[in-house]
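Dropping the structure in here first, questions after.
Here the complex is missing a single protein chain, while all its other protein chains stay put.
The letters A, B and C name the chains in turn, as written, and every chain counts its residues from 1.
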Amino acid sequence: MATLAQQIVNGLVLGALIGLIALGYTMVYGIIKLINFAHGEVFMVGAFGAHFTSAYLLPDAMPWYAALPVLCVAAVAVSVTVAVLMERLAYRPLRDAHSLAPLITALGVSILLQEVVRVFYPGATAPLPFPRVFVDSQLTAGSLIVQWTGVLAVAVSPLLAAALHWYVERSRLGRAMRAVAEDPDTARLMGIDLNRVILATFVLGAVLAGLGAVLYGIHYGQIDTTMGFQNGIFAFTAAVLGGIGSIRGAMLGAFCIGMVKSLAGQYAWGGAQYDYVWVFVLLILVLMFRPQGFLGRLERVRA
Amino acid sequence: MRTKSGAALSGLLAIGVVLGTGACGASKTESPGAAGSCDTSKGTLVVGVIAPMSGKLSAIGLGIRNSVQLAVEQANEKCAVKGYQLKMDAQDDEANPDKGAAAAQRFADDANVVGIVGSYNSGVARAIQPKIASTKLVQISPGNTDPALTRGAEYATAPKRQHENYFRVVGTDDLQGPYNARFLVQDEGKKRIAIITDGKAVAENMATEFTKEIEKLGATIVGREKVNENDSDFSSVLTKIKSLKPDAIFTGCDYSISGPLAKQAKDLGLNVPVSGNDGIFDPQFIALGGREGDIAASVGAPIDKLPTGSAFVEAYKKKNFPEGYGGFGSFAFDAANVIISSIGKVTASAAWTGAPEQRTALVKEVQAYSTDQGANGVVGFDEYGDSKNKLFTVYKVTSGAWKDVKSGQFEAK
Amino acid sequence: MTLDRPPVRHRKPAAPELPGPAAVLLRLRAPAAAVLVLAGALLPWASVVLPGGAYPDLATLQFFDAPHLVTGFRLHLVLLGLAAALLPRARKPAAIGVIAIALVHMAFLTGLGALSIGGPVTLAAGALLLWAARAEPPRPRMELKTPPPAVAWLVLLVAFAALLWLVSATLTAGGQSRATNPYGGAEFLAFLGFGLAVAGVLSAYGVLAWISAMSERHRIFSIAVLLGCALMLPFTQAGTGYWMTVASSIGVYAATAIGLNIVVGLAGLLDLGYVAFLGIGAFTAANLAHAVPFPVAALAGAVTAGVFGVVVGSPTLRVRGDYLAIVTLAFGEIFFRAAQNDIGGLTGGANSIPGIPPINVLGLAFNEPVGGLPGGSRYYMISVLMVAGAMAVLANLRRSRTGRAWLAIREDEDVARAMGVRTGRAKIVAFLVGATLAGLAGAVFAHKLGTVGYESFDFSESVTLLAAVVLGGMGTVPGAVVGASLLFVLPEKLREFSDYRLMLFGLALILIMRFRPQGLVSSS
Partner (left out) sequence: MTLIAENVSMAFGGLVALDDVTLTVPDRAIIGLIGPNGAGKTTLFNCLTGLYAPTSGRVLLDGRPLEADPAEAARHGVARTFQNIRLFSGMSALENVLVGRHTRIKQGLMSALFHGPAFRRSEAEAVERARAELAFVGLDPAGDTPARSLSYGDQRRLEIARALAGDPAVLMLDEPTAGMNGSETTAIRTLIGAIRDRGITVVVIEHDTKFIFSLCDHVHVLVRGRMLVSGPPEAVRTDPRVIEAYLGTTECSK
């Protein structure tokens, strides 16, 4: 029983972290129908941005409430810069090309970013320890143990998702985003600046990825150049599972994946070595019986 | 439009002219030292390196490459091979057997190549061995630990030499695993041990050999779990292991997984030592989360207690390589020196042509090689091509650094 | 659904005529540039004799010293300079080639600290030539007449022999060993620049289109000659064990990429886990290797992979577009994990399956050297035949009811159904055929390498295969082969950049998609 509770907590923490990346996937796909494989790398460079700030810029001893915001700002700044450059230089010129061109470009950007960091960031050929800026202790309830960092992730991640949801529903730019997602040609005719809306989508995704990167770093205590790819695949899976284009769906999908990975490792056939397999089996089953995901909308055949 | 491109072009022109005149002014003479003081009239001999130099294992691969580079440069300074200049040619195998086999073939075709240091991955070595077997090109691995590579699939019961041109300077899994098991049970008194691996050959084989020895010693393996090599969240696996109440965790993984694993074990209140082998004997393990009391059993004497070992470390640092020597640099250094010393003997009598007879002669010299002056102490090979060095040292994390607690020979029982 | 608009090209208006001497000067740009290229070729390029020996082809040679020593890149420059002087249409490609050669050598020589005036002068000449070429009015396309069959056959024979020479020369440019020839990288890249310039010149004069029209007309003859040329490669300079090993790897991946081209290029089904089929074929053959002869093992590998192709393809009945990408990615990951965990004892897990015997036909082991040819050449021949077979499958299906149904699905699935295409069945057939080809390639892979392990089949391999298809040109017959060759040869040739290899790979993907999204071999 204690083990089950602990596994659920593990799943929640993992889901919260994946969810922040999944939001970026779901937003970009919703707007320009691009699986932005490089989004995981936006998350990764955010983590390295924060690492750089703390290792080379900040003084050694800083209380967490001072250091944490600085790291968040640094991570977000780096993530957003990379995302904007990526959109402007790599994706925008391909807006009218066939649909595989941006996808291949995304894979290229992903490889490029991983390798640039690995080769040029000092020490990045191996995992780097991330500074323990946040209280390095845990919350204990009976035999249940949760790191405070995990509590923070589980609390902050849905809050950010809710804020994003509110922003997309209420703000002017958010309305424009929804219009573009619905029908880009009509939206353009209505006077919506497509480039601005798409760029804004990338920026919003990058902000969340940057924040996610800091939460990830302080929770696991280490970062490496491949963290974006693996978690990016999970995040994309989460976005698809939840129904791509849906903010609530992405969070739901992420928690679902966290849970499945955690519980399958404990209880399912094959043990931890097959935990990924169960995540993907779930995905395939869901897509076969509900192709639009949990909360997605089915696209109608148009003739 | 026209004027714009015109301006751009004249700009280019100007840059070209400036570059040209600048370069003309500078004159370069040959750098003294290296080749200058020795007789290199007979040409160039090449020591090949095959290692993963990009991707996740690049830290290890680059350490191997730099260490061979160091050995080659030292040899050139000392005129170790009379009449020849030595060079290193490093090929990235990306930890991919297909790429490794192509690189090995490239070396085998090249008469100037005298031997290969590599590969790091046992999987790559399995593809290289048949490629170069008929060419008799000598291969010394600094990192393959799969016993089957030298002694065949029946290595425990009916060992048989696989390839006469294949050697290695590291201890195999069936030494490393059992040595660790004995230390945990006999010295530390552990009774219930859990195993974590990452699906890589070295981890799986080590864990299997470890398990055999643990069972012989009468202790219990409470569970064995495999994590994904790209994973960073081990909370689920550790929660499962915690429920099995172990008193130690054996990890077959290297520090990039074992470090975070140790950190997350602590986070979950699983306060038992993590024990591993060469792969975690690295300061990064501690930086990434290794705790006081975690254990590493590594081949050879403590490097800083051997004069030859500390000499290697000193020399490596002096070269200012951008990367560290990693877990396998010292082995690669030893392997390169075996090749260099043996080629010196072969070329003492006849000029090197790269003919199969000469390559066979070189293999014989390597087989006969023996010293106790390697960076890891004893360097030499038994009848299977395995390292004769069966000395192990156990280290523990003590006040934030690895500290040796015990050294001893491994005797099979 | 909106119609694709044909791209609108904005031609800049013709520049106003300049009066007098300015106009004369402008008109003299091109001849002057050509002369300057020739001069640059004969000027010293390196300021000293480098420690590794003279820079390629005695680059330190002094002014007009022994012109008969004009070889290597100097020869290429002279040829390009002459072309620019004599052939007006050749100016632009020649300029690009000259600039490429000059830049590559300048970069190397600057790195070695021995740059002399030859490089900068040549670069300036190339820039001047480009400027002159750009200013010229666009010319109508050259159309060459189709000759009688006998002449056409001769031309095709010569053309394909030249192609064989070009491939062999490209592969061997700069030599194999970086340790003994430290300038190999520069030589190779410069040769590549020269090769591209020659191709550009031929294309500007309509020669390439002429040859391809002829080969289309004499299809069977062309195929036979091309196949013959491909099989001749081991007899050229490139016939070393190393290049044969690399070339047979290319063959395996090209055959797999052709299978993927059917799935992605023809049917438009994005598959991100395709390498799993290669793996299934390889593991099947590896398990049977000791029990049955190679042809049976290969067939078994192909059939097993085909069956899995149908299994993986079946969700496509319900899942559309990009969702399919994630489903196939999931299947790929499931395969990878299952192989890693030695599922059913079939994959050897972490230890892989070692000791697969080489292909053995009539007592001849394929890894042994034969008659002066290196050991790998018979694997090379097998893979050439396999690739030729795969290309025939793709070409034949492309021109059949099934192939047209795939293209229709790719273009507009709803309309394809309205035309009576059973789209579900057609898609599954695409997966079946594609996976079967990959499985066959996998069987050759297993025997060629002698060991099969899960690490050969990870996600990045699927990405590489997809990149090969897209780089080459989706849906085209030679596309996947061109793409796979590039993705294998370039990294092998550019090993001195080994630290940056993957980085350059990523960058190349981005740049090619940016500037040539339809791929190098375009279907339209």
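Keep this in mind: a residue touches a chain if its C-beta (ideal position, glycine included) is under 8 Å from a C-beta of that chain, and two chains touch if they have at least 3 such contacts.
Everything quoted here is computed from the prediction, not taken from an experiment.
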item: Residue of C:A34, C:M106, C:I280 or C:V393 touching the missing chain in the full complex; value: C:V393
item: Sole contact to the chain not displayed, among C:L50, C:A133, C:A416 or C:A443; value: C:A416
item: Of C:G403, C:G483 or C:G519, the residue in touch with the unshown chain; value: C:G403
item: Hidden partner chain, residues of chain C it touches; value: 1-4, 6, 393, 396-397, 399-405, 407-408, 410-412, 414-423, 429, 433, 523-524
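The rule is short, and it goes like this: only the chains that are shown with their structure count from here on.
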item: By count of C-beta pairs in contact, the leading pair of chains; value: B-C
item: Between chain A and chain C, centroid-to-centroid distance (C-alpha), Å; value: 36
item: For chain B, residues contacting two or more additional chains; value: 54, 62, 199, 226, 228
item: Junction residues of chain C - those touching two or more other chains; value: 337, 340-341, 499, 502
item: Sites on chain B touched by chain A in the complex; value: 54, 56, 58-59, 62, 199, 225-228, 230-233, 235-237, 239-240, 242-243, 255-256, 259-260, 263-264, 267-269, 284, 287-289, 323
item: Touch list for chain C against partner chain B, complex; value: 12, 15, 47-48, 51, 106, 109-110, 113-117, 119-121, 123-124, 127-128, 130-131, 134-135, 176-180, 240-242, 245-246, 249, 337, 340-341, 349-352, 354-355, 358, 367-368, 374-376, 445, 449-451, 453, 455-456, 492, 495, 498-499, 501-502
item: Interface residues, chain C side, partner chain A - complex; value: 1-2, 264, 270, 315, 318-320, 322-323, 325-327, 329-331, 333-334, 337-338, 340-341, 414, 418, 463, 466-467, 470, 474, 499-500, 502-503, 505-510, 513-514, 517-518
